[in-house]
Structure formats: structure tokens, C-alpha cells
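Pasting in a structure now, in C-alpha cells, and then I'll have a few things to ask.
Just one protein chain is left out here, and the rest sit where they should.
For reference, chains read A and B in written order, and residue numbers begin at 1 within each chain.
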Amino acid sequence: MKKLLSLVLIALIAFSLLPASAQGVVRVFNWEDYIDPEVISLFEEETGIKVDYMRFTLNEDMMVQVRNSPGYFDLVFPSDYAIERMISEELLQPIDFEKVPNSAQTLDWLQNPDYDPEHKYSIPYMWGTVGILYDANRVKEPIDSWGVLFEDTYKGEVFMLDSPRDALGVALKYLGYSVNSKNPAEIKAAADLLIKQKQDGIVKAYQVDETKDKMVAGEGILAVMWSGDAQYAIDESPEGIDLTYVVPKEGSNVWVDGMVIPASAPNPENALAFIDFLSRPEIAKMNCEYIRYSSPNKGAIELMGEEYTSNTNLNPSQETIDNCEFFHDNADVKVLYDTFWGMVKNAK
Amino acid sequence: MSNMRFPPWAIWAMLAGLAGFAAMIAASVRHNRGVRRSLFAYPYGLWMVVFTIIPLLLIGYYAFTNKAGQFTLDNFKTFWDSNYEMNKQLIELGMDPQTLGSARGTVNVDTLVYSLWMAFLCTAICLFVGYPAALFMADREFKLGSTLVILFIIPMWMNFLLRTIAWMSLLEDNGLINTILSAIGLPRMQLMYNSQAVLLGMVYNYLPFMVFPIYNALAKQDGKLSEAAMDLGASPMLTFWRVTMPLSLPGVISGITMVFMPSVTTFFIPRVLGGGNTEMFGDLIERTFLSADNWNVGSALSLIMMILILMSLTLLRKVDPEGEGGSTI
Partner (left out) sequence: MTRIFKRGYLALILLFLYVPIIVLIIQSFNAGVSRARWAGFSLKWYVDLFKSPAIMNALYITVTIALLSAVIATIIGTAAAIGIHAMQKRPQAFMMTLTNIPMTMPDIVTGISLMLLFIFTQVKRGYITMLAAHITFNIPYVILSVMPKLKQMNKFSYEAALDLGATPGYALRKVILPFVMPGVITGALLSFTLSLDDFTISYFTTSPLVQNLSTLIYSEARKGIKPTMNALSALMFVALLILLLAVNRRVSKTQEV
């Protein structure tokens, strides 16, 4: 009996492991919760191509997967600096823009981003900024500077991002340096600032994605967040908690998640079709309204109208954008960043 | 991270290994004039070599090499001095590390010490809280004893992540406990985002692992021994100290083993309940491997941790040479 059962199980497993036919499949690797499921169904209906949808939560994890699975993924959604890294590792193939007419919909200032210098390999999917989300009811005055995170005023009520580049980036910007600084002295100064912040008891916790729920629950007064997460928190916050998002005057990081095709993708044609589909104004609008991040699609923005354009979180002024920097690949100074970050985490 | 190609010599080595394995089996069969029972262990042996020995060797390989694949002890030096790699790079860039004030960095060592301390505290608390519990449950007069043990075990087998996350709802600033406190007029307290919360989470997760072996050891005891002691005039207290407790020692050792080891290597609780404010060694290893993408240092750290655990286990074995405490299963 046991033998029969196990044979049946093995057969079931083997069956379920059979690869989908190479025809009519596109293997997508995207961030967790980063697409409207409707969009996938619409695409599958219209084109008959099946979407094999997989998720990741960290750029680093994603890159490990892509590096070690050649010939598996068709379409990946890395962040800007990850795209830069993957280009330098020759993991990507150029996009045939002829087959993606909707790529013209991309906002002008995103047409030639510096993380993809020849603009060959990627098309923007979503973008945003990094800023401070705060509870307007509990702050003494409107927030406009990173400095408030390093003062005693809101001791113990600040959430910082648990990520070396983002946390050090904030400190670097406040000190007037670039978020891509390769100067050890500058990085050290940023780390010292973070260490002091921690030792002074200003930080409540270092979290990544958990922060938005915590802010909705009123767990803290200030949080460093990505604009999209901030929008989520603002949308979800109940009465009594008035959340506001601001990009501080010292400037910040602007980030883009793009769509790329790995060099060894088995179904590049299908990937291109999907990219084009996602870049259609109506579809991009649908997606944007579901994910609530900033859209890089001109047509979608037009369709969303006033509601989107008047939202300063999702649609910041050009001035704000110009005041922000992209992250660049920092492979040659990664050890510096990681070592200093270790000091911050270890500080008591 | 070096993405190694499978070199031809490795393929030959594997084939040679398999051939040698087959030869061993053939020789054993010939020598014993038939299939001996001991042959049954050979498939297991092969599995172990492939899935335990070789991975360990790989960890060893990464621990003793650098990114370029050359032999080095740098990774262990980085354990001792977390600034070692950075300082090397700074010197290469023509800078003097001293100007940055980066003397020896103690991040890795501090984290290890912190983890060992937390594990010790957790084990101690589990022991002091768990022993009486096991004792009361094993009391022969207590009819519900064995049912209670089941109730103790159930959380042990519920998903570890969910159990930890469950505490968040209670400990948060706006969580259940604080809500109750403010409802009865007491001030809210910060119960989370600190080491105490992490310790609580650890004790919560590992307490059943301490109680179960001790209960087993106590329940297996022949009640007549303590009866005899008391008949001979010993007080209950004395009976406990001189008869019951020593006999339960294998269970205690087992419990300590089953709590201490996972405690040292915990890597989720500090992030969720401690708010990422302190790292334990498990978090550090994970961060080194994934976020910092430094497999060499990560492997060195893993080796160091394993050696420490092996050392403490050997010490414990000295107390319980028969290994009878292992009968928790």
C-alpha cells in the first residue's frame, strides 16, 4: 500500500514537473506583488501566450537566480543599479525596439537613463523616489529635511531602511555628498552619522517592507520609505493618522525598475510582446492604479488625468526629480559600504 | 561570487569515486560470500558523502580561498577584524586606513559573543522555567500529565515563522498588550525592537524543546526509586536532589543541546522582534552571503560557528558519556 502510494506520488510530481512547451510561454521574474493579475489574464487571453510568473524580493537574490539559471527566464524586472550590473556581466540581450512600438510612451527624462547608457537593454516599468513618510498629526512642524532624522526631536519614533545603500544614501545626501560616493572618507562620515543616530536612540527599527504596515498602524512618526510604499500607507491609513510624504530638500535617490531580457532567454519574442503590452497606455494605467507607484508611461499619465498629476508623491515636480540621483553599480566599493553598514548594525 | 564551471578533473574524480564505491561493494560481497546486512548502509553512506560531506568541503573551500580562487586565510582574519578586507582595499587605493580611524573592527566577533550570550540566557531561562514544568507534568499523581505534554509539543511543530510573527501582534506599540495597558490607564511600554523581545521570542520558540526531553527522562524513571528513598527516611526535598534530579540529567543535557544550538544560529527573530536593531550570528551569516555577496567570508563564519558548536557538544558529552540523553525521539 505504501509502495503504491509513493509510486502514485512520484508520478504526480514528475508530471507536474514537465516543462511547459516552449511555444507560447513567457517566463517572467518580477518583484513580489508588482503587477495587476488582471493584466496577466488579459495578455494571456489576447495573445494565447502563457505567462509563467515568478517573484523575488531582493535584487541580490534575483541576480543570483538569473546568473545561475541561463536559458530559463525570459523577462526580468531589475532595479536600475542591478540593470547596470547585469549589463556589465553581459547577462542581457539588447531589446529590439522595432518590436516594442509602445516604448515611445516612456517619459522623456527616462528615455536615456545613465544606468543603461546606450539605452539598449531596458525599458522602464515603474519608478519612484525615496523620502520621508510622516504622521502630520504628530510632528511639530512640516518636514522638509533629512536632518530631522538625526535630531532628538522624534527620538525612538523613526524607521530607517534596512539596506546598506538606502540608509547610507540618506546620510550621504544629508551631508551633501552623492549617493554613489566612492570616497571612503565620505562614506565613513555617513556611517558615523548613522551610528550616532542609532546610539542616540533615535531609530526605532531598521525594516524594509514591514514599515508601511507599521506606519498605517501608527507605530512610528517618521519613516524613510519608497514613494510607492508611502502611497500605499497613505491610502490605507485610518482616521486619526494623517500620513504625508516628502522628498527632502537636500535631494534623494530616484529609482527605476526596468524590464530586461536575459541574454539566454528561450522566448525573447514573447518577452517583447509582453513588454509592448505592458507599455500600452490603458494597460499601464491599469497596472499603475493597482500597484500605486509612479508610472513612466506618458499615455497612462494622460489617461489617469488630474487624480494622478495632482499627486505629488507619485508625480513629483521636475525640480524634485532633478534634485535626485540614480543609484549606480558600486561593485568596486561594495566592500566599503558593506563593512561600514556592518558597523552601523553592530552599534549599540 | 565565483560561478565555477565543473572542471574536467572533478568529473574524473567523481567517476573514480563511484567506481571505487562499486569496488568496495564487490569486495565486500566476495569476502563475505554473499550479501551482508552491512551492505544496506552503503546507499546511505553514498548519500551522506554527496549531500553532507561534499557540501561541507565546499564550505571549507570557500572559507580558505578568495574570490579569485587562491588560497588565503583572509576570511578568517576578517572574522577577527571585520575591517580587514576594507583596509586592504583602502591600502590598494593608496589611502591610509588609520586616517579613517578604522582600527580593528569587531563587528563579527561582537556579534558572535552577543549570540553566544543570548543563547546562554535563553537556555538558562528555558531550563529554569522548563524543568519545574516537566517535573510537575511527570508527577505520577497528575493524571493530565501526558495530555499536557501533547499540548506542549503542538506549538513546537507549528510553523516557526508564524509563531514569531504572532508575537508582533502582542508586543507592538499598538499591539494587544499595550492596548490593554492603556485601557486600564497604565502607560504604554516599548516591548519590541529590543533584545528583550528577541530573548522572549527565542524562549517562546525553544521552551518545548527543553521540556520534552526532561519530561521523557523523568517519566521513564522508576517511581519505586523515590518511593524507596522516602521509605528510608529521606524528605521529599532530599529525594528530589539526590535521586530524581541526577537521574533526569541525561534529559537535561538533551534539552540543553536542543535549545542551545538553534539559539546561537537563530536568524529570523532578531529581525522581526528586534526590529533589525541588533544582529545575531545567523543574521550576520545570511547578510554576508546574500546582501554582501561575500561567500568566502560567509563560509569562514559558518565554519567558525560549526566548530564552536561541536566544541560545546563535546563538552556536554563529557557529562553524559553514554549519550543516553539522546533518546528524545
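The working rule: contacts are C-beta pairs under 8 Å (C-beta built on N, C-alpha and C of every residue); 3 or more make two chains touch, one makes a residue touch a chain.
Just so we're clear, the structure is a prediction, and the values are computed from it rather than from any experiment.
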| item | value |
| --- | --- |
| Omitted chain - touching chains that are shown | A, B |
| Which residue of B:Tyr62, B:Phe79 or B:Tyr193 touches the chain not shown here | B:Tyr62 |
| Contact with the hidden chain (one of B:Met230, B:Leu249 or B:Ile309) | B:Ile309 |
| Contacts of subunit A with the absent chain, listed as residue ranges | 2, 6, 9-10, 12-13, 17, 29, 32-33, 52, 54-57, 61, 65, 68-69, 72, 208-210, 212-213, 216-218, 236, 238 |
| Residue numbers in subunit B that touch the chain omitted from display | 3-4, 6, 34-45, 47-48, 51-52, 54-56, 58-59, 62, 129, 132-133, 136-137, 139, 142, 146, 148, 150-155, 157-163, 165-170, 172, 174-176, 179, 204, 207-208, 261-262, 264-265, 267-268, 272, 282, 285-286, 289, 295, 298-299, 302, 305-306, 309-310, 313, 326-327, 329 |
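In this text, only the chains that are shown with their structure count from here on.
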| item | value |
| --- | --- |
| For the subunit A and subunit B complex, residues of the former touching the latter | 58, 60-61, 64, 67-68, 156, 162-164, 184-185, 188, 198, 203-207, 214, 217-220, 334-336, 338-340, 342-343, 345-346, 348 |
| Complex contacts: residues of subunit B adjacent to subunit A | 1, 3, 82-83, 85-86, 89-90, 93, 95, 99-102, 105-108, 110-111, 172-174, 190, 193, 271, 275-279, 284, 290-294 |
